[in-house]
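A single protein chain has been omitted from the complex, and every remaining protein chain is retained in its original position.
Let's turn to chain A:
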Amino acid sequence: MPLAREESSPLFAGTAAGTLRLIFYLALAMVLMVLDHRNGWLWRLRYTTAIVVEPIYRLASAPADGLHAASVAFADRRMLTEQNQRLREDLLLANAKLNRMAAVAEQNQRLKELLDTQHSLELHVQMARVIGIDMGAFRHRMMINLGARDGIRAGQPVIDAHGVMGQIIDVLPNSATVMLVTDPDHALPVVIQRTGLRTIAYGSRNGEELTLPNIPMAADVRAGDKLLTSGIGGRFPEGFPVGQIDTVQPAPTGMFLEAHATPSADLDRSDEVLVLHDLAEPAGPPPPATPAGPPASDAPAPPSTASAPRVPMPTGAPLKPASAQTTGTPPT
């Protein structure tokens, strides 16, 4: 039987059909990418396929969990004792500080009540464990084991014992993705603790630090200054530590000072994180009240109701057109 010439994989030239198929799939992929980029399909699809995706995440994080468990299991007694001792001391110190602070906090609360502001020092947090999976090198993402079922929503800040870690950008039923503050796409309104200067801390391209690219030339900023969240922007509550400034130099444009800071949170090492539940009060003007058009009942009755366009009129509820009008317009 003579060998049939293999048409499917020729040695040098391919068939036109193969190229056409490639073009088809490339076009399909591009359409998918554009649609996803515009409409955020991926997350909706992920949410619906979460029943498959989440167990895979758990499976993928098993080696990391196993290593962690092994390091605890095989840690020697001396190390554990030392750690225990250190934690006890820390707790004692923290408690002592807290006791001192309690009185001040109470006084603060009273003064703030006098000033009629609603800032409170209480924290409503949920503790979450970090799921150890790789979201891609240099991607500054992290997964935690709380999700929509635990009441997590996108936009909630995530902190650890030392400072702000990031915010939740995407929620699955039982897990959520956190964007870290070091992500180049992340910006965080901060205030410099020593001087009260407000500025914005961006993530940086190469990972481990924060960049503050637009500090005024005349501003008093030094290495070692601490950064706190300023609460402006309405996402992060004010007063959480963000980082510490390492270097300050003029920006390449020469119009601003540029500072680099190290984040104070343990971005690589945290196992347990806290998800904050009370978002900062949104700064700026209050959201506009519901648009109050001319009240339907006040309008002069049209001569012929049959030809007039239908106006949706709440018939069941008692009509209070005058009060609706006054709440709609801000008092001047």
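Going forward, a contact is a pair of C-beta atoms (placed from the backbone, for glycine too) under 8 Å apart; a residue touches a chain by one contact, two chains touch by 3 or more; residues count from 1.
FYI, contacts and distances are computed from a predicted model.
Only one chain is not pictured, and the protein name UniProt records for it, out of "Cytochrome c-type biogenesis protein CcmE", "Rod shape-determining protein MreD", "ATP-binding cassette domain-containing protein" or "NADH-quinone oxidoreductase subunit F", is "Rod shape-determining protein MreD". The residue from A:59, A:127, A:161 or A:255 that touches the chain not shown here is A:59. Across A:28, A:69, A:127 or A:161, the single residue that touches the chain missing here is A:28. Hidden from this view is one chain, which touches chain A at 8-11, 14, 18, 21-22, 25-26, 28-33, 35-37, 41-43, 45-46, 49, 53, 56-57, 59-61, 63-64, 132-139, 141, 170, 177, 184-185, 205-207, 268.
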